[in-house]
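Written out below as structure tokens is the structure these notes cover.
Left out: one protein chain. Kept in place: all the others.
Every chain is named by a letter (A and B) in the order it is written, and numbering of its residues begins at 1.
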Amino acid sequence: MSLGVTLIVDGVPRRADANATLAASLLAAGITAFRRDLGGHPRAPLCGMGTCFECRVTVDGVADVRACLEPVRDGMRIETGK
Amino acid sequence: MARTADVTVIGAGLVGAATAVGLAEAGLSVDLYDAEFPGSGSTGAAMGHLITMDDTPAQLALTAYSCQRWRVLAPSLPEACEIDYCGTLWLASHPEELVGVRDRITAFAAHGVRAEVMEERRVREQEPNVCPGLAGAFWVPDDGVCYPPAVARALVDRAAALGAAVHSGERVTAIAPHEIHLANGSRRPAGAIVVAAGVHSPELIPGLPVVPRKGHLVITDRQPGLVRSQLIEFGYLHSAHALGSASVACNIQPRRTGQLLIGSSRELVGFDGRINRVLLNAMLERAAKFVPAVNSTRVLRTWTGFRPATPDKLPLIGRWPSLPDLWIATGHEGLGITLAPGTADLIVAGITGRPAPIDPSPYAPDRTMPTMTTAVA
Partner (left out) sequence: MRRVRHADVVVIGAGPAGLAAASAAAERGRSVLLVDQGLRPGGQIWRHRDEQALPSAARRLMARARNAGVKLVSGCRLVDAGSPNELVIDFRGRIDRHQTDAVIIATGARERFIPFPGWTLPGVTGIGGLQALLKGGLPVADTRIVLAGSGPLLLSVAAAVAQAGGRVQLVGEQAGAAALRRFAIRVLRDPAKLRQAISYRWACRSAPFRTDTWAVRAHGDGRLQSVEVSERGHLRSIRCDWLGIGSGLVPNTDLGQLLQCQVEHGAIAVDALQATSVAGVWAVGECTGVKGDEAATIEGEIAGRAAAGDAAGAGSTALQAARDSGRRFGRLLEETFAPRPEVLALATPDTILCRCEDVPMRSVDPGWTPRQAKLWARVGMGVCQGAVCGPSCTALFGWSANTVRPPLGNPSCGEWKSGLDSAD
């Protein structure tokens, strides 16, 4: 795996494969709570292909971005667990 | 042999459901019919305003009374009904829109409804996401919102608990003296009949002056706090008035879920429920003009619904002369949710012969009205 880019995940820099999707990169970084349900329980990718919206995170200030459809970019800032 | 109920109510939208509860509470036996399920018609498509409106003294009297009744009803309803007293902020783009507002405040006060003029600085304090440069606002703190289909469901459950027989999914196709006809071909005896079938009421009573006035609504994803009160532009009044032409106005509701419900549009196109994307675009532009941050909210879906409109913008509540013991409760246009409890009280008073809580004559279905001049396509 080539660790090509740096993501800022909840304020913490993480190296990620430049070819990976954001969802895969966040899982690889150990993130489990991509979002939280109404009761505060963590949710993470289910379908992996843009259908279920469970992997939505905030990317560079834009809320509800589906991480499974998103390519990673160097310097991308991600907020999870909302 | 099955009993004949004292009253048969046709339509379990919010108006029919509230009427069924009122009748059952008055000790009458009730049969309640709905073609699909309680709250499935205009109620299910509605925004859910609980709002005082004063186009005419009669409208003010009924909305103010009905809002009081909501206050009494609200604490007894389940959480899912999402009743929030968020108030209405009527946004004025131009100073002239606020001309005469002092008289309105006085009129509201006469009905026990608080209202005040809010200068722009305070509007922006209360609603930081409203655009700058407004002339001010008319603030009605006692208005609210609810989730109409849940209220219809709760009221129908209450009517059933009081002994009403609920016939969900049974479409009434015709009414006759002391008899109703169902879509499955059967006939059922009836005592008094209340037609609360909303936009479909003229199918049961030909000649009833009610037409479907279509509206679009858009719901966004959860974005708590973006908007705190119900935001309506003064221009809404002009939009609501011009019956013949299509119109839009900014009308944004904060929902309990943190979602925004965005309206509103008005057109007369019969029962064509297709989305009119040109009108929808104009409607969303209007919302974004007053709350620019609307542009960044994510849209979940849009839908259309039909308001039961009358030529003089007042509902039809009371006896209808074509059959004995026939009562009408429809024609509430965009105010059916607000007006449901008040309408129920007037119908119950009429049927039981008890005194009416407010003067019912302005809403008499056979009153003199202008003819319905429509541009129905």
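Here is the rule we go by: a contact is a pair of C-beta atoms (placed from the backbone, for glycine too) under 8 Å apart; a residue touches a chain by one contact, two chains touch by 3 or more.
Values in this document were obtained by computation on a predicted structure and should not be read as measured data.
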Open item on the list: Need the list of shown chains touched by the one chain that isn't shown.
Closed with: A, B
TODO: Have a look at B:49, B:69 or B:153 and name the one touching the chain we're not showing.
DONE: B:153
Task: Missing-partner contacts on chain A, residue numbers - done: 1, 16-17, 19-21, 23-25, 27-28, 32-34, 37-39, 41-54, 56, 64, 68-69, 71
Task: Footprint left on chain B by the chain that the document does not show - done: 36-37, 39-40, 44, 149-150, 153, 218, 220-221, 262, 275, 277-278, 280-281, 284-285, 287-288, 294-303
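Convention: only the chains that are shown with their structure count from here on.
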TODO: Report the inter-chain centroid distance for chain A and chain B in whole angstrom, where each centroid is the mean of the CA atoms.
DONE: 43
Task: chain A partner contacts - residues on chain B that touch it in the complex - done: 221, 223, 298
Task: Interface residues, chain A side, partner chain B - complex - done: 63-64
